[in-house]
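What follows is a single structure, written as structure tokens, with notes after it.
Apart from one protein chain that is not included, each protein chain of the complex appears where it belongs.
Going in written order, the chains are labelled A, B and C, and every chain counts its residues from 1.
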Amino acid sequence: MSSEAMAAERPNYLNATTGLKSWLLTLDHKRIGILYLLGVSAFFVLGGIFAMLIRLELVTPAGDLVQPDAYNRLFTSHGVLMVFFFLIPAIPGVLGNFLIPIMIGTKDLAFPRLNLLSWYLFMAGGTMALGGIIAGGVDTGWTFYTPYSSTYTMTAVIPVGLGVFVNGFSGILTGLNFMVTIHRMRAPGMTWFRLPLFVWSHYATSLIQVLGTPVLAITLVLLVFERAFHIGVFDPTRGGDPVFFQHLFWFYSHPAVYIMILPSMAVISELIAAFARKRIFGYHAVAFASIGIAVLGFLVWGHHMFVSGQSVYAGTAFSLLTMLVAIPSAIKVFNWSFTLYQGSVSFQTPMLYALGFIGLFMIGGLTGVFLGTLGFDVHVHDTYFVVAHFHYVMVGGTIMGYLGGLHYWWPKITGKLYPEFWGKISALLVFVGFNLTFFPQFLLGYMGMPRRYHAYPEEWQVLNVLSSAGASILGLGFVLPVLYFAWSLKKGPLAGRNPWGARGLEWETDSPPPTLNFDEPPVMNHEVYPYADGEPGSTSGMKPASAH
Amino acid sequence: MNFKIPFVPEQASTMARDVDQLTFFLVGMAVFFTVLIAVMVLYFALRYRRRAADQVGSSFDHSTLLEVTWTVIPLLIVLFTFGWGAKVYFRLYRPPADAVQYYVTGKQWMWKAQHPTGQREINELHVPVGQPTRLLMTSEDVIHSFFVPAFRTKADVVPGRYTSLWFTPTKPGRYHLFCTEYCGAEHSRMIGWVTVQEPEEHQRWLASVPVQTAPAVAGGELYARLACGNCHREEPGLAGPPLHGLFGREVELADGRTVRADEQYLRESILRPGAKVVAGYQPVMPSYQSQVTEENVLALIDYIKSLEGVAR
Amino acid sequence: MSDIHVVPVKIYVAVFLTLMVLTAITVAVAFVDLGALNNVVMLGIAVAKATLVVLFFMHVKYGTRLVPLVAAGGFFWLLILFGFTLSDYLSRGWLGAGTPWMR
Partner (left out) sequence: MSTAHPAVLHHQFDTLEQQKESATLGMWLFLVQEILFFGGLFMAYMLYRWRDPQAFAAGSHELDITLGLVNTVILIASSLTMAMAVHSAQTDKNKALVRYLVATGILGLAFLVIKYFEYSAKWEHHLVPGPNFHFPELAIDGRAEIFFSLYFAMTGMHALHMVVGLVLLGWLLVPAARGRFNSQYHNPIECFGLYWHFVDIVWIFLFPLLYLIGRHYHGAV
């Protein structure tokens, strides 16, 4: 205990400098991570409030709580904020920023100034989008399909589009920064196959950011031009093709769903290794699967367009490739599950989230395979089945991973422990609330309930009420961590360097780490996740599970 | 299947059964994998739960055999799934040759349908049971999507072009029709009904609706009013090619390509005549873009289709 | 740094002159009627010019192995965008009436 107390008094990145300015102008990747945490949390709460209003409206079949166009603004704002300003930046921005340099044993990202700029671009984009949402709103759906968005809607497409555009560059620069850092800044001995899977997965994410996001950017530019100057590229009355917009949009936005899930998978690999105290089964397979997902993910975007009037032959090719992209995910799920075999499994909060992730992501992913199946998708496209699918992967997958990761590294980030009991309660609430919210939506979708509907036929009310009830439990599950995390900052017990008995360079430095991350530049002289062989850096003599 | 399966909408078209069977297979596959993984995870987690604070896992951390197994088996399964799905998809989008064609136009926020015999309906479509029915669809403004859950089929309705969809209803009844592509404020009210009737009842219904001119006839009137005949007559020699017997033929273009004269081509020829110039003619035909509505175009197309003959 | 590769001025000038000649050829060819071949020549020359710039002006010929990989990767991804999008448009008419957009 006394050594822990000492560690907390030592200079660290939190107390190294003080004052607002030292935060707003910081070049320290760890502080920038915290800035992201504040930013994405704000957008999550806003997006969550919109979601609650959506669910409230849908309790009754008649559209009685809000007007149709207000409802349309709600789900659009919900989708835009959640996707672009919460889910995509969340894990890379917060955990990736904080951890990647530490995990590879270096002092900072390759371009700290650029990193800060990324955060400002993110906030600027968010502010623009929010400005658009407040002044005029936007009602196109997060997908901005033309020609509705370009010619017909009267809402603030331009500021929101530009907000997303600016935010896109934040993502591109973050990805670029990560890639250069991972290539050029690894500590001595840190070979590619000694990188934690967290790093591999973020590398894959960065690839997508750099290769995909610019296409979204130019698409939004064309959209804005179309709206402002009527240039005709998406306008059928001028010879343009509105479906072309969909191609450009999904060229980015399908890979973007892997920008959302890969970082979460990154977290899950770390959690499972730490709480099963075992090297991730099939390390190489999992690492390559990340890259496989990133690359194959670019070849499947047409699966969002099976009924759009796209050629059925192109649709068929896209469906086939969609099937292939499911395989690396399957490989990961199997390897994670098998890691538990002969492990030493404990059930602290982060592990509960990780186990929840496996179950929910699997259901989300398998229903993704359903959707990739041509004959099935025709029926459920643009119904609640799709809504259920993507919440299963985005909330059940990504958010579970994000929360698990926040809990796991909270002691490292803040130096304090959160209350384990409340953590478990919230994990349970999230799991139960989540399933209650979104499972009924699969059924609704198959029965034919279209998405983006503000009123619906009465026969679907029961399932909708269940879903709304679930949403309130889910909301509660999300509020709890906010409260106890805040509490732990003041009252939480000191964490010490390695409260979990986990492996990895981040656990070999102080909690919170010093500004330059390590007192001595680290050298990686052993394999990654060396749980079984009691390598240096372990806490005192752990015994293998097979020894009992 | 006559009993009602929970959460499965009414099966009211020839395709509904096929789609549902695919669904049951998919659900079966999903249940299998979910149970497999859940059992594996829970069993391992409990069996190997940590019993002492300093206990660590074993060093068994890779197996090529396992890796190959759980790559190849899912791969085979998804390839099978793909094949099945593609088969159903092609059936869903390839209309039978004898399908009766209706015109559907979407606009914010209503569905307009026109029967081959000239009856028009709004947000309703009456069709006889057992008749292969093809809808040729376009939109006057934004993208909409025509979806009848009981028929398990849908297709987007895109401005500037035609898309199509077909079904053969198998059961009389009234079925929900939804617009499933977000199209603005009243998207959720762009709904209607498809009413499937016994053939005799349908005949009675057709008779009871005041018949406006059938599209082909209306098209003929328009053809006269717009003076298309100044350039297009049955006998060649005028500024434009004769349109008799044109529909369905391969047309040679001035740039050497050939295209099939389908609805899409006729539509483009009327609205953007210069884009595909017929071989041997000058691009002098004016665009009618500003003079005709989508329905006019459909009528003109129907009229041109009705012009039989082997001219040229 | 001793390992900086300083490209001799001669090479720069040679590359520049080649680029000029290629430019002259493209313009000249544009006035000769080669039918569809015009496009092939035009694009071929543009690709050749771009390659010269990348290799010499941008030092890719002299850099680490990673840099050419990155550059080629960018162009490859562009081909994915082009190829798959066009695959839709080129095959739209195949299933018969109603499906095509415009061939």
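As a working rule, a contact is a pair of C-beta atoms (placed from the backbone, for glycine too) under 8 Å apart; a residue touches a chain by one contact, two chains touch by 3 or more.
Nothing here was measured: the structure is a model prediction, and the numbers come from that model.
Student: So which of A:230, A:284 or A:491 would be touching the chain we can't see?
Tutor: Hidden-chain contact among the options goes to A:230.
Student: Which one touches the absent chain: A:97, A:213 or A:290?
Tutor: Touches the omitted chain: A:213.
Student: In the complete complex, the non-displayed chain touches which residues of subunit B?
Tutor: That gives, for subunit B, the contact residues 253-257, 272-275, 277, 283-284, 287, 289.
Student: Pick out the residues on subunit C that sit against the missing chain.
Tutor: Its contact residues with the unshown chain are 1, 3-4, 6-7, 9, 12-13, 15-16, 19-20, 23, 26-27, 30-31, 33, 35-36, 38-39, 42-43, 45-46, 49-50, 53-54, 56-59, 63-64, 66-67, 70-71, 73-75, 77-78, 81-82, 85-86, 89, 102.
Student: For the chain that got dropped from the picture, name the residues of subunit A it touches.
Tutor: 106-112, 114, 172, 175-177, 179-181, 183-185, 210-215, 217-219, 221-222, 225, 229-233, 238-241, 244, 248, 516, 521
The rule we apply is simple: only the chains that are shown with their structure count from here on.
Student: How far is the middle of subunit A from the middle of subunit C, if each middle is the mean of its Cα atoms, in Å?
Tutor: 36
Student: Centroid from C-alpha atoms only, then distance subunit B to subunit C, rounded to Å. What do you get?
Tutor: Distance between chain centres: 39 Å.
Student: Please list all residues of subunit A that touch 2 or more other chains.
Tutor: Residue numbers touching two or more other chains: 241, 243, 309, 312.
Student: In subunit B, which residues are in touch with two or more of the other chains?
Tutor: Residues 93, 161, 163 of subunit B each touch two or more of the other chains.
Student: Which of the residues in subunit B come into contact with subunit A in the complex?
Tutor: 7-9, 18-19, 22-23, 26, 29-30, 33-34, 37-38, 40-41, 44-46, 48-63, 66-67, 70-71, 74-75, 78-79, 81-82, 84-93, 108, 141-143, 145, 147, 149-150, 152-156, 158-161, 163, 176, 178-189, 272, 289
Student: Using the touch definition from the top, list the residues of subunit A that touch subunit B in their complex.
Tutor: Its residues touching subunit B are 63, 68-69, 71-72, 139-141, 145, 147-148, 151-153, 236-237, 239, 241-243, 276-285, 306-309, 312, 315-316, 319-320, 323-324, 326-327, 330-331, 333-335, 337-347, 355, 358-359, 362-363, 366-367, 369-370, 372-379, 381-383, 443, 446-448, 450-457, 501, 531-534, 539-548.
Student: Report the residues of subunit C in contact with subunit A in the complex, numbered from low to high.
Tutor: Listed in rising order, the residues are 66, 73-74, 77, 80-81, 84-85, 87-92, 94-95, 99, 101.
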